[in-house]
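With one protein chain withheld, the remaining protein chains of the complex are depicted in position.
Chain nomenclature is as follows: A and B, assigned in order of appearance, with residue numbering initiated at 1 for each chain independently.
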Amino acid sequence: MATTLGELAVRYGCTVQGDPDVPISRVGTLLDAAGEAISFLANPAYRKQLAATHAAAVILAPEDAAQCPVSCLITDNPYALYARIATDLNPSSEAAPGVHASAVVGEDADIAPGVCISAKVCIGSGVRLAQGVFIGPGCVIGDRCELGTGTRLTANVTLCADTRIGARGLVHAGAVLGADGFGIARDGDRWIKVPQLGGLRLGDDVEVGANTTIDRGAIEDTIIGDGVKLDNQVQVGHNVRIGEHTVVAGCVAIAGSVTIGKRCMIGGAAGIVGHIALGDDVVISAFTFVSHSLGQAGVYSGSMPVDRSARWRRNAARLRHLDELAKKVRALEKKLAENEVAYSVHEKDESK
Amino acid sequence: MATTLGELAVRYGCTVQGDPDVPISRVGTLLDAAGEAISFLANPAYRKQLAATHAAAVILAPEDAAQCPVSCLITDNPYALYARIATDLNPSSEAAPGVHASAVVGEDADIAPGVCISAKVCIGSGVRLAQGVFIGPGCVIGDRCELGTGTRLTANVTLCADTRIGARGLVHAGAVLGADGFGIARDGDRWIKVPQLGGLRLGDDVEVGANTTIDRGAIEDTIIGDGVKLDNQVQVGHNVRIGEHTVVAGCVAIAGSVTIGKRCMIGGAAGIVGHIALGDDVVISAFTFVSHSLGQAGVYSGSMPVDRSARWRRNAARLRHLDELAKKVRALEKKLAENEVAYSVHEKDESK
Partner (left out) sequence: MATTLGELAVRYGCTVQGDPDVPISRVGTLLDAAGEAISFLANPAYRKQLAATHAAAVILAPEDAAQCPVSCLITDNPYALYARIATDLNPSSEAAPGVHASAVVGEDADIAPGVCISAKVCIGSGVRLAQGVFIGPGCVIGDRCELGTGTRLTANVTLCADTRIGARGLVHAGAVLGADGFGIARDGDRWIKVPQLGGLRLGDDVEVGANTTIDRGAIEDTIIGDGVKLDNQVQVGHNVRIGEHTVVAGCVAIAGSVTIGKRCMIGGAAGIVGHIALGDDVVISAFTFVSHSLGQAGVYSGSMPVDRSARWRRNAARLRHLDELAKKVRALEKKLAENEVAYSVHEKDESK
């Protein structure tokens, strides 16, 4: 879809600096864009690339406009505007509706018009697929699952029984939704399985990354709120509740019965222990282990600093004796205080 | 399956407090159970919910019986009893035996009566499936695999060649069992592949979580003992041996040639370096990196505490200089000791 800078400015209500007739037909990076490609500047780390860009135009914030060597679109949120324009310029190809001959579909499945079911798909009984749902090749959908309007499963996704996804969902390849939670009860020296009887509900506009797993509830449902975005290889345990518009980066491990508030941001490879709660607007840095509830909004961190191995080894050895070190410091403080008292007494004695 | 509290007490040899004729037909949480639902109290964190419960009855320990506002079943292990009763009340629906028309089964596969092979399954040559095995949709089973009585693969599971699973196993969706271990040999500036020639053996009553991976052995087999339970997204490297009834929570990374004892508990997102051994009854806390063998039973931890980012940043900066700090403390101790000697000499001199 080709357009001009001026048309984009009108469509999105923002300001053009430079030539509104510049043709725009694709996107590109600041470094490599050329021809009719529009680029963007959102992360200040890339500001130094602006001067040398050969993009047809750049989407940027007001404070960067003066330094822009080419035409630009000025907006307070360049990244969001870039996302919209990139979506316009690259409309996703619509899959043709229909059920592939190799798909196996439960007899009582309720499939709306406009649904596309690809090759090698298995769909259980009592499944309901709304208008515009896309089921990619190799997906398995268990009994009684429900998918809202326009929701897409890309390929080889597994939805276990009783998984419900709202509208406009997007689930990437290899994700497993609604598998049993890790419910085991100790019984002497062995463990017996606790049946996982709850389901899994995802709200509208939820994105689930490749090979991510979200467990069904033990008794009640696991619940993922509207607008939640989960990256790849995230693990969400049973009975977890994630509030609306929270985002979770790759490889995060969320144990069972955790409650996460709205608009939280969980950094990559973080871990959250079971049975705790994070409030709204909590931000967790990457590689941080959250071992207790964090009620207040704010940014929390807890990773160990990386260092040259030799130096790290010395520090780590000291770390194992940190408690003793703190006690030594306390002892020094006391001794010094006593000495001072003794010394001042001595001085007084002398001055008599 | 409906029953009464009294019937459950008889079946499991425990005590009723209250009305044995209360009908029980399902389970529920303390907060939400109502009607004929039985609940349980096992985790003390939920004790405060007991007073307000509307459950028909509660399974609990003797010390909680006095506070229970409704009828109850009294047992020393409420969670295990709950697991048994929940299983009774929710019998899993038996899949009809047979091979789906869309499944592809190797000609010489040895398939016992009562086996269910679902749609889109591929089974290699020389495979042996015992009585009651269930193979869910999309599973791929390599040559010479063997599955014991009643073992179930839920969906989209991959068993590579030579994987053997005992009786009553349960493997969740997306798990990959028996893939090549990470065997590479440095050869100048590049790496060459070391053939992975061993197999993989799982004992009886093993559960494997969704998207978990367990590698085959390099020369001999990787071995997972009876009763081991692995949660989702666990990685088990080649030549690992896990002892009986050990449980491993989600996202744990176990490197190659690790030996883990019996009845261990490995917390979520922990990591275990290669070529080490954990003794029996070792407990590893979540997010802990085990860098050396731990022979003695006990609880081991090693995560960095989470904190407000600003404060964490200050502490982390100091951590990078912990060795210098410890040396400063040592220097202070020496100097103070010297001063005291000097001071006492001085005092003695004066007192002459």
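As a working rule, a residue touches a chain if its C-beta (ideal position, glycine included) is under 8 Å from a C-beta of that chain, and two chains touch if they have at least 3 such contacts.
Predicted model, so just to flag it, every value in this text is computed and none were measured.
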Seminar exercise, completed: Contacting the left-out chain: of B:Gly174, B:Gly199, B:Gly243 or B:Gly261, that is B:Gly174
For this session: Kindly note down the residues of chain B that lie in touch with the hidden chain.
Result: 102, 104, 120, 122, 138, 140, 142, 156, 158, 160, 174, 176, 179-180, 182-187, 189-195, 197, 211, 213, 215, 219-220, 233, 235, 237, 251, 253, 255, 271, 273-275, 284-285, 288-292, 294, 298-305, 307, 311, 314-315, 317-319, 321-322, 325, 328-329, 332, 335-336, 339, 343, 346
For this session: For the chain that got dropped from the picture, name the residues of chain A it touches.
Result: 27-29, 32, 42-43, 45, 77, 79-80, 82-84, 86-87, 90, 100, 102, 118-120, 136-138, 154-156, 170, 172-174, 205, 207, 209-211, 227, 229, 231-233, 245, 247, 249-251, 263, 268-269, 286-287, 303-309, 312-313, 316-317, 319-323, 325-326, 329, 332-333, 336, 339-340, 343, 347
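What we mean here is this: only the chains that are shown with their structure count from here on.
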Exercise. How many Å are there between the centre of chain A and the centre of chain B, using C-alpha atoms for each centre?
Worked result: 25
